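Note that this complex is displayed minus one protein chain, with the remaining chains in position.
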Amino acid sequence: MRLEMGHIYIKDIQFASESKIEDGILYVSEEAVKAVALEDEKIKSVSFDIAKPGESVRITPVKDVIEPRVKVEGRGGIFPGVISKVDTVGEGKTYALKGMAVVTAGKIVGFQEGIIDMTGPGADYTPFSKTLNLVMVCEPIDNIKQHEYEKAVRFAGFRVATYIGELARDLTPDETKVYETCTIKEGMEKYPDLPRVAYVQMLQSQGLLHDTYVYGVDAKKIVPTILSPTEIMDGAIVSGNCVSACDKNPTYVHLNNPVVHDLFEQHGKTLNFVCQIITNENVYLADKQRSSDWTAKLCKMLDLDGVIVSQEGFGNPDTDLIMNCKKIEAEGVKTVIITDEYAGRDGKSQSLADADQAADAVVTGGNANQVVILPKLDKVIGTLDYVTKIAGASEETLREDGSLEVELQVLTGATNETGFNKLSAR
Amino acid sequence: MNRGKYIVLTNNPLVFDKLEKTHEVIYLETTYEGLLREVRDRIHDGHLLLTHPLSGSVKPNETPYKSVLISAGKEEVDRRSLTIIENAIDACHKFQDKTGRYGESVLEDFQLIDWTLLESGLASADAW
Amino acid sequence: MAKLKVVHYINQFFAQIGGEEKADYPVELRVGEVVGPGMALTQNFKDEAEIIATIVCGDSYFNENLEKAKAEILEMVKEQAPDIFIAGPAFNAGRYGVACGTIAAAVQEELGIPSLTGMYVENPGADMFKNQVYMVSTKNSAAGMRDAVKKMAPLAVKLGKGEKIGSSAEEGYMPNGIRVNFFEKERGSQRAVKMLIKKLAGKPFETEFPMPDFDRVDPNPAVKDLAHAKIALVTSGGIVPKGNPDHIESSSASHYGEYDITGVTDLTEDTYETAHGGYDPVYANEDADRVLPVDVLRDMEKEGIIGELHHLFYTTTGNGTAVASAKAFADEFSKKLVADGVDAVILTST
Partner (left out) sequence: MVKEIERAGIPVVHICTVTPISMTVGANRIVPAIAIPHPLGNPALDKDEEKELRRKIVEKALKALTTEVDGQTIFE
């Protein structure tokens, strides 16, 4: 499949009477985006705000981060099976608004987490301190069930992102990149001497607030399958995951999956990027066995030489990660796995909840238990009410000078397990 | 439904309420780690672990609730089950205990999340 | 700001007193002197620290008079009251490495003075002490001195100032089981791709997180024909012939025992005892079969259940024996066991 990605760089976001993109500036009609968000009757009210890199702004509790995109040529549309009709995506031409994101925030459960600081030490850790953020805080109608609220906010974010993306449909991209994969046979013929490599992506799929959707299908109900890596660029995978802010994959990460992009960088040079394999992280142990068996089987059937396996989340997925690694290695396919660590505040505890000697090549996104002090910032988008309750925050979280003492866990994307960041540990 | 093939161990009152009448549920008033230790005792006794004890991204000691499925039948001690539960108990010590600081509504949310995590396990268990 | 005060520990060789023949050189304090590698360290301190005294000690002297030497050195260091204590670097010199690790750990532990040493990763002192003191990873010979002091000097200054120590990858010390975050130059996915390319090409690569129990050995196939198998006995329970002819130490054993049991059918109070100091020896001394079941295996040999009890057994004292040396012993006698055609081993531990 061949996908042309047109990048349109957004230099600023401003509220205006009319939504449009001009000279790299995104003008947003608040009225229009509110209407888009409120299409769902389960959302009582929504407020929009803009947070820019370097500003003294804290956004919390963050639910999802989404990059606006629009499909201008080829089959299907952005977020197939979710916003657009079900159709196979990943070919043709797609535009992405770079340098910005739509951030959804709101308290879905009492312990809702996720902090994005636009400045200070927290900003060093969250990748979304570097994007211009259009933040939407959604309030639900009364007496709504948590899962209905989650779904309502999830969809509202996608609708708004799609609305913004549409503004770029007739623009000329600042930069164009072409991503092309071969069929199995073509690849064999074209790159007979290059190692055959795939990306195995483990998707969070444990239940409410821990879900991921593939073309709209709940990932816990899939058996491992194959994607063209270009499909994710059109939003084939979206996040419904609200827990474990530091190592969950927001939709932004799915769209810009760094493993996919970095493997494409090497495609045809040092390796042949054959495909993406997706699998899940269910709670039922027999499901884990089936999924890891299948993943290893697919690796074997595809005659792969190597794979990169990425994880999402803590604890339960460690078991999937190790099972995948062990079984894939047993098929004679070399693995590199990407994870993060929970080594305790002092760094002395055992980092993972599972281990195996087959996992001899590990990339880590860092120790999520590391303590960081976040100074008081001038403005909060969302609410701080629950910060003391979020994962990694402790009794002394709110210190006298208004600063917060928290673990990296609470920062959105800080220890991402697709290798999105530079943070590591030794 | 193949009820009776598994046992639910839980310290979550919501789970007990929902399953009490239809399932074999052992409700224990204990901590997250205490519940995992109860699970371990039963694994030593020959039960098989059916769901992952660290299900959910909510960390141990952050949520006070945990529900785990084990087999109703007993066989030889399963080493895989043993390793997983031992590692899970170990993992509890990495997180500070925050369970004493929540209001009622937050506790209800934790109960709900634990229930939905278990529910996704039940769906798989019942499919067998 | 005043310079940080450093006390430096080196052996007889680096003090240019002599080699192995001078290894029994006793502890010596040289106040105000900068000796051997101390010069290179001084250059790299960049005026932030200075060596106020050098302690010289022979490797044999240290290891053979461990408690005495340790006490003497601790007293000297205490007297000098430095901000930081540096031992070595020891490179691949085994006894020097053990001495550096021992004394650096002791200074830090008992005097509360931050300590630093350096050695080659395979030096037995590395595994023994890398989790107790900061230990810079060096090359395997003194040719790596420049590189070693380049890492040790700045780390020593940081330790002396009480500054935050970065990750092992940044600072150059051996991973010590404490995970420390830091920012790499490339994002994780790029590092993963590079690692995979190396792994696919069979080139060396370095994992960012070594698995905790990665050093596992797969079980060998089972013994097929027990009735014709040669079985050997090995113990870490310190069973030795009465009188301990080889002077196996009760702890920190520096060698292992190999004893012939040809014709021996029972270990008695008069013939065998234990050299182990880690447990109550009364029961093993009364009847060493309680640790090394020679009597039972002789019976089984007679009954044809096993083919043969190997005529040699191997013994160490588990207590205090450094993992690295135990490993070295076992490597050595395992080769002998293979050469002698042993089919299986029963290892007993207390």
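Chains: A, B and C, in written order; residue numbering restarts at 1 for each.
Methods note: contacts are C-beta pairs under 8 Å (C-beta built on N, C-alpha and C of every residue); 3 or more make two chains touch, one makes a residue touch a chain.
Computed from a predicted structure; not experimentally measured.
**Q** Just name the one of C:246, C:287 or C:308 that touches the chain not displayed here.
**A** Going through C:246, C:287 or C:308 one by one, C:287 is the residue touching the chain not shown.
**Q** Thinking of the whole complex, not just what is shown, which of C:196, C:264 or C:297 touches the missing chain?
**A** Of the listed residues, the one touching the omitted chain is C:297.
**Q** Quick one: which of C:36, C:82, C:124 or C:237 touches the chain that's been left out?
**A** Touching the chain that is not displayed is residue C:237.
**Q** Residue-wise, where is subunit C in contact with the chain that is not depicted?
**A** 213, 215-224, 226, 231, 234, 236-237, 279-284, 286-287, 289-293, 295-297, 299-300, 305-306, 316, 326-327, 329-331, 334-335, 337-338, 342-350
Methods note: only the chains that are shown with their structure count from here on.
**Q** Need the CA-centroid distance for the pair subunit A / subunit C, whole Å please.
**A** Centre-to-centre distance between subunit A and subunit C: 46 Å.
**Q** Multi-chain contacts in subunit A: which residues touch at least two other chains?
**A** Where subunit A meets two or more other chains at a single residue, that happens at 343, 350.
**Q** Could you check subunit C for residues that touch two or more other chains and list them?
**A** Residues: none.
**Q** Which part of subunit A faces subunit B closely enough to touch in the complex?
**A** Going through subunit A, the ones touching subunit B are 109-111, 146-147, 204-210, 220, 241, 243-244, 247-248, 282-288, 313-316, 318-319, 342-345, 349-350, 353-354, 369, 388-389, 391-395, 409.
**Q** Please output the residues of subunit A touching subunit C within their complex, sorted ascending.
**A** That would be residues 124, 195, 197, 258-259, 261-263, 265-266, 270-271, 305-308, 334-336, 338-339, 341, 343, 346-348, 350-352, 355-357, 359-367, 370, 408, 416, 418-426 of subunit A.
**Q** Give every residue of subunit B touching subunit A within the complex, in rising order.
**A** 49-52, 54-60, 62-63, 69, 83-84, 87-88, 90-91, 93-96, 98, 101-103, 105-106, 108-110, 112-113, 116-121, 124-125, 128
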